[in-house]
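Complex shown without one protein chain; remaining protein chains in place.
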Amino acid sequence: MTDAACEPLLETTSIAKYFPLPVSARDWLGRTPARSIHAVDQVSLTVRSGETLALIGESGSGKTTFGWLVARLHEPTQGTIRFRGQDVTHLSGSALRAWRRNVQIVFQDPVGSLDPRLRVWQIVSEPIRAQLPLRRAAVRERVAELLPQVGLPSDCLDQYPHEFSGGGRQRLSLARALSINPSLVVLDEPTSALDVAVQAQVLNRLVGLQRERGLSYLLITHNVATVRYAADRVAVLYVGQLIEIGPVRAVLTQPVHPYTKALLAAVPVPDPKRRRARYRISGEVPTLINPKPGCRFAPRCPFVIERCRVEDPLLRPVAEFPDRLVACHRAEEVGSIPPETLIGSGPAPPDRPPSN
Amino acid sequence: MTEPVLSIEDLSVSYATASGSVHALSHVSLEILPGRVTGIVGETGCGKSTLAHAIPGLLPVPAAQVRGGRIVYRGIDLTKLPRWKLPMVRGTGIGMIFQEPLNSLNPAFRIYDQVAEAIRIRRIRERGAGATHPEGAPFDYSRPESPSTAATLTRPILPGGAVQEHLKTRGLHDPSMHDEVIEALTLVRINDPETIVRLYPHELSGGMRQRVMIAQALSERPSLLIADEPTSALDVTIQAQVLTLMKELIDELHTSILFISHDLGVIAEIADDVGVLYAGRLVELGPVAEVFERPRHPYTRALLHAAPSRFKDEGPLDSIPGTVPNLARLPMGCVFHPRCAFARENCPADPAPPLRPIGTAPAGEHRTACWHAEEVT
Partner (left out) sequence: MEPHPPSSDRPGVPGGTRSGRMGSVARGVGRGAATAFRSLRTNSLSFAGFVLVVIFSVAAVVIWADPAVLPYPALAIFTGPLSQGPTWLHPFGTDELGRDIFSNVLSALPTDLGIGVSIAGASLLFGGGLGILAGYYDRPRSLSAVASMTILRLTDLFLAFPSLILALAITVALGRGVLPIVLAVFLTWWPYYVRLVRGEVLAVKNQPYIAAARAAGVTERRIVLRHVLRNILEPVIVYFTLDIGTVIVTFSTVAFVTGGVPYPTSPPVEWGAMIAFYADRVNSLPWTVIFPGLAIFVTVLAFSLLGDGLRDLLDPRSRRITAQAGAALPPPTGAELPTAEAGSGPHAGVAP
């Protein structure tokens, strides 16, 4: 990595997004305070230029919401977003539209994110036409040049998205994001709708494009394998909070936070020799509605102590693990425990009662 | 050796579409042995869902037609069974678990009713079985060759004289039913089943719903369980929990399972045998350890290599060039040859290769459909 790689491209500071719940008549009569879904809760992280930062988490972890915040598609409830040092949290109107050329997003749903009534060239050129005063022929030409770069034939300009397979649609989505030469691309589950063989093709293309164009990626996914191959650094989200962040190799081989361990232990490996006996994490992901204080993984955590249930752990560096930030009270004690202990052959721990 | 619970012989299924016949399954032969988990793995559109739906006769006729072959379950050919008798097969001898439990559980009924329904069906069937067993032997689902089964399956839903009994079991405040529902939910490790039974499906999390589905399927005491992508809609930690549960239940109940998934990892985790489907054809079949460690079909090998298992600085991922063929216009000869790294001149010329024994596994257990399997290492 060059020196430029260390320069922060995008920086969020304690960013949060709460979605207010509709107040029911019962709430109103009972004077219950307004409740909200804490989709993203005080997340601070940095995407450096030229790197891929992977955001990994399960459904409800707030990773997609975070991606939308970064792409300025949601208004943050609090916190700031800086892009190349400039505060862009409150940009609006034409300034916001002009800024959008810097950050593009590839959406989760390759079917729904392409307007079914537009042709390929219209879809792919949407950012170009919104940002640049180009003539139609010039736009078509640019699209035709762009399509081969994402692995599509350049002569499908006049087809409709439904004529493409899942992988083809994802490539269209990618071509659209790249058409305006952004510096950061938010990739929201870019491969989760694809079969494993196509997934490999798309991932290879993503990494290739990054090398050719010096792009930065914010890769949002639930898939550990995707993170392993595509990311430089990885941030782990759990129920809206950032719980661990560090270089990909280090985090995936030596996870510190118990949830990261649980996540890695849960990934099925296509190797019958490493067949796991029993997965020892139980319980469900807690609710996002007005979460209680304390570590949010505490109800499922095998290393839980009393302090975890009452005091919010802060994201902090851990001495033995350089470049790593972890939000766990017992990071030093549990840090070196390998994730495999969570799939030991011993009897599964009895199911805990649901968190009060 | 042991007699298979279900044997699929040369099954072909095609769909009629505007552009002609689409061959979703071509000449698939498979045996599911008692107490074993048979995995089916393949990409989107390879026909794995068609296979899952063909067995209990859930294919959408008339669009889908069984073009040939047999599905033999306890001596009867399910493809020849009249439609009105199929409900006796589904949910009694053969249970199903689907991918998205929210769509498969009726949103208008409480969990209690969902599970009780399954138990009710089993009781009716058991009463039918009891009538042919004068000594009142309980229906033992773990015994594949129960002499009464064929008769049971083809018996009308209400055997003579059982109407009163049946009406009684429909009573909602049947205490034995309540106990059995609770027991079924406890079996799938649901905490506090007394609360859960009063909830509606949408009030449960995905993992919980999948447990209810499993409880429902198991409380029918099936001798064969067809699980169609049962964990694909779940988060990875919840998936691991459900897989752990399923493995424990397999050990306890010795149910045979046909486990369908696109995820090689999940198959490696749970299956004993694995069949690899590509474009509607079974291209490789064998014990999971054999197939995954020594794949002898180029497609299986490529699929295993395509799983991202390395870091970015370790070089690009291996991928399979091209795309899955259009099932309406399959290539000549071996369907995989246009994408195959081992293809030779004879691959498109010769007819599609049959499954043939290969490798060191005993007695032809590992079979592959490739002319050049010896070169695939």
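Order of writing sets the chain letters: A and B. Residues in each chain are counted from 1.
Basically, a contact is a pair of C-beta atoms (placed from the backbone, for glycine too) under 8 Å apart; a residue touches a chain by one contact, two chains touch by 3 or more.
As the structure is a computational prediction, the values presented were derived from the model and not from experiment.
Participant: Of the residues listed, A:7, A:87 or A:115, which one is in contact with the missing chain?
Facilitator: For the chain that is not drawn, the touching residue is A:115.
Participant: Quick one: which of B:5, B:41 or B:59 touches the chain that's been left out?
Facilitator: Once the missing chain is taken into account, the touching residue is B:59.
Participant: Of A:17, A:38 or A:176, which one is in contact with the hidden chain?
Facilitator: A:176
Participant: For the chain left off this view, which of A:13, A:131, A:192 or A:287 is in contact with it?
Facilitator: A:131
Participant: Provide the residue numbers of subunit A that touch the chain removed from this figure.
Facilitator: Here the touching residues of subunit A are 68, 71, 73, 97-98, 100-101, 103-105, 107-109, 112-118, 126-127, 130-131, 136, 148-149, 151-153, 155-156, 158-160, 162-168, 171, 173, 176, 180, 200-202, 204-205, 208.
We take it that only the chains that are shown with their structure count from here on.
Participant: In the complex of these two chains, what residues of subunit A are touching subunit B?
Facilitator: That would be residues 52, 58-59, 165-167, 195-201, 203-204, 207-208, 222, 224-226, 228-232, 248-249, 262-263, 265-273, 275-276, 278-279, 281-282, 284-285, 343, 348, 351, 353-354 of subunit A.
Participant: What residues on subunit B touch subunit A, complex-wise?
Facilitator: 43-44, 189, 191-192, 205-208, 235-241, 243-244, 247-248, 262-269, 288-289, 292-293, 302-304, 306-312, 316-320, 323-324
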